[in-house]
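As you look at this complex, bear in mind that one protein chain is not there, while each of the others sits in place.
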Amino acid sequence: MSINVNISHREDFPLLRDSNIVYLDNAATSQKPDCVIEAVEEFYHKHNANPLRGFYELAMLATEQLENSRTTVKEFINAKFEEEVIFTKGTTESINLIANSYGMNFLGEGDEILISIMEHHCNILPWQFVASKTGAVLKYLECDMDGLISDTAIEEAITDKTKIVAITQLSNVLGRENPIARITKTAHEHGAIVVMDAAQSVVHVKIDVQALDVDFMAFSGHKIMSPMGIGILYGKKELLNKMPPFLRGGEMIESVTRTDAVFAQLPYKFEAGTDNASGAVGLMAAINYINSIGMEYMHERTLMLTKMCFDAICKIPHIHIIGAKDSNNHNGIISFTIDNVHPHDVSQILSESNVCVRAGHHCAQPLCDFLGFKSCTRASFMFYNTQEDIDTFIKSLSGIRKMMGYGD
Amino acid sequence: MSINVNISHREDFPLLRDSNIVYLDNAATSQKPDCVIEAVEEFYHKHNANPLRGFYELAMLATEQLENSRTTVKEFINAKFEEEVIFTKGTTESINLIANSYGMNFLGEGDEILISIMEHHCNILPWQFVASKTGAVLKYLECDMDGLISDTAIEEAITDKTKIVAITQLSNVLGRENPIARITKTAHEHGAIVVMDAAQSVVHVKIDVQALDVDFMAFSGHKIMSPMGIGILYGKKELLNKMPPFLRGGEMIESVTRTDAVFAQLPYKFEAGTDNASGAVGLMAAINYINSIGMEYMHERTLMLTKMCFDAICKIPHIHIIGAKDSNNHNGIISFTIDNVHPHDVSQILSESNVCVRAGHHCAQPLCDFLGFKSCTRASFMFYNTQEDIDTFIKSLSGIRKMMGYGD
Amino acid sequence: METSNFYNEILTEHNIRPYHKHDMPDATFSLNGVNPSCGDDITLKLKVVDDVIEDASFIGDGCAISQASADIMADMVIGRSKEEALRLAEMFIRMIKGSVTNEEIDELEEAGALKDISHMPARVKCAVLGWHTLQEIFEKNEDANT
Partner (left out) sequence: METSNFYNEILTEHNIRPYHKHDMPDATFSLNGVNPSCGDDITLKLKVVDDVIEDASFIGDGCAISQASADIMADMVIGRSKEEALRLAEMFIRMIKGSVTNEEIDELEEAGALKDISHMPARVKCAVLGWHTLQEIFEKNEDANT
């Protein structure tokens, strides 16, 4: 695929179009195109009602929108059944749901939970909690300094004691794609299930839950250009069917008595309360937008931008990129440190040139500890970034040590 | 206050303005005024970033919007401290949070949880769950056929064994306001805490958590004209401080190691994951809109519409209104049955005249059982409804039995 | 969706004056079918002799659609073989999903009066409750009966 760097998609994004912001914090959250914002608006103008509840036309329209979104997501991730797609408020809720509903009920003393060292806090803390409550042991799958999880590491870490492997498809610090299919294969051989955090990958990698054979998968809409407050949990039907509900309330029941309740079928069993239908509609619009631009094209463009930026940073003295040496293993994410300049100061100085990057531990403290730093600065790209964005960023970045009073 | 029935607020609501829909399902979800839809749009146009995370200007704007919304909510419910206001996705999540974090950790064998017979499923199922896990006993506080919970009932039901009283301020079937202050007083005398479900009341009653002295309170934005996917949990600081987190992940930690985590301060301890900032902004706009119209005015207008409708229904044979005989005790909610016509058929026939009402058990099956029916039809009003809405509704309602083949 | 057309005479008649809504002491099969979320609840009773449905009735309650549909079904399956009844059930369910031919609708006789349900997703469960229960009776008892 040949990418023309001069074609810009910035025009589709009102926040970028109407400002000179150089938005390089895409791994934290993405900007939203007009079509997504308008889809939400249209829902409130034409279809707003409590979905799944009413017999009148408006309520049926709202329900239809919600279910169309479910179908769109099903196709986007290639799930086998609609009812394997559950709406949540985001990755964090999705993973907490798995931990509380599956982890708390199917793990016991001596069982092992394996997570990678590069997990986001939301794929660590729920498992620490499950371990503390069930007596299961939490273990870590480590990578090398390039961020690579080797086959040997996988073979050694997964044993017959392993019951759950929870791992991100793409680290939000390193940007490297993990060998999920390889992990699933080994995990399944040992009778373990695999939970994949797709929060970062969903915008870069074409996800196929059946090909990867993961048992659960989670992502947030806001990182793929959809509105905030909506996310997805995918789970294999046979697993979801045997799990108890997590949140309890309306919509997830068949019948309720004073002492007891019969739960509804999938997916509703896991969707207690009023569904965020407008969020679902926004997510559907975002996926349609992605499909119209082309996932592969988006990714190629991101890789090209990543490479330009990577190569330029390599030329600036005193800056150290974290993770892989090959920019193609960074998938739009470049984290780095600058000698003797704290990332918070880096981020603030860049902000002066309207460059938005993130600084800190990126909700991945165990990884930072493991790699030997407390915090770092991260620039992250999406296909709508431009060469100009990178030029501005690099220019500002080059002057930081000087501005902080260092000779070079 | 004198209300002019001819003044219409319909113009503020695009869905109503641009259609001939008679929207009488306000208790399920409200319509959204332009100012709320536009506030969300403006957020995505001008302030969209991951809040609470970045050091750049855009992220600070997003954070500021989120925190301004928190302050607006704090004032709206008269909480004492900002950090007592926690963003959730809705009432259902809020109550599940309380049940899982407070209920599961501070209740034991023989303790009693008291809920009213008129609770919404989301204020029943979480307590059934807590009871089944902790050995606590779930008891019911009953009302009379008019929906009144008497002082005697309160005195008898709350004992020294009672640890939690969970009750709705306004039933979504009966519309009657419960004597919360009275309940709180008795509960506190016996050392119990009170959880108030304000999902229905928040749009009708001016809530003052300090005056009511409730320990926890929950509501959903979507029922007070704000976007879907955002809700509030209020809790007294001293209680929230001693509770463990519910959802676990980013933003709710101070530091994380491989084996352990130190949790953040309030309110962040309970806000794991990316906050729905656009939802919070929409909620702020909705509250500002309410303040500009005037809560008292809104309520007076709703009561007037309720009375008009109530009186008209009373004149139609074979229709039975559920609950209080005085329309002033209905706060915009009129549930009813029609002899020999099933509510689902009622709702569908009304839908033919563009009248949107809800039919079913309204997520309150124990109440339906208690009052002796399986399901009913509910018309619910907000201040933006009009006399015309009621005329259309009554006209269509009057013809239903005939249409179904009955002589009268 | 014209509701006033929808609640036609066939439907309202079967609803308020059902022919087959009564108990059947000598039934060979009896099965309860419910739509928990709607509250529709029927118990279908069949008297089957040599794979032929000699009599059919139901008791229970629910919305007009569920009741009328069950009554129409009872009417149609009486005197038919198990196979014919199941073929009609399959056809009816397909009609509700919106994929039948006009000839098939004709074959469904009075049950064809429910064809507009295909545009009312919320009412589908009501319309098919009786037919589903019929299918279930024969599926559950397949072994016992062959």
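Chains here go by letter, A, B and C, matching the order in which they are written, and residues are numbered from 1 within each.
To be clear about the criterion, contacts are C-beta pairs under 8 Å (C-beta built on N, C-alpha and C of every residue); 3 or more make two chains touch, one makes a residue touch a chain.
All values derive from a computational prediction rather than experimental measurement.
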Among the chains presented, those that the missing one touches: A, B
Residue of A:Lys206, A:Lys237, A:Arg258 or A:His342 touching the missing chain in the full complex: A:His342
Residue in contact with the excluded chain [from A:Gly90, A:Gly147 or A:Gly360]: A:Gly360
Positions on chain B contacted by the hidden chain, ascending: 54-55, 57, 59-60, 63-64, 254-255, 262, 264
Those residues of chain A which, in the complete complex, touch the missing chain: 340-345, 348-349, 351-352, 360-361, 374-375, 403-406
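Here is the rule we go by: only the chains that are shown with their structure count from here on.
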Furthest chain, CA centroid comparison against chain C: A
Intercentroid distance (Cα basis), chain C paired with chain B, Å: 39
Centre-of-Cα separation between chain B and chain A, whole angstrom: 31
Whole-Å gap between the CA centroids of chain A and chain C: 48
Residue numbers of chain C (touch at least two other chains): 1, 37, 120, 122-123
Interface hub residues of chain B, defined as touching at least two other chains: 344, 348, 351, 360
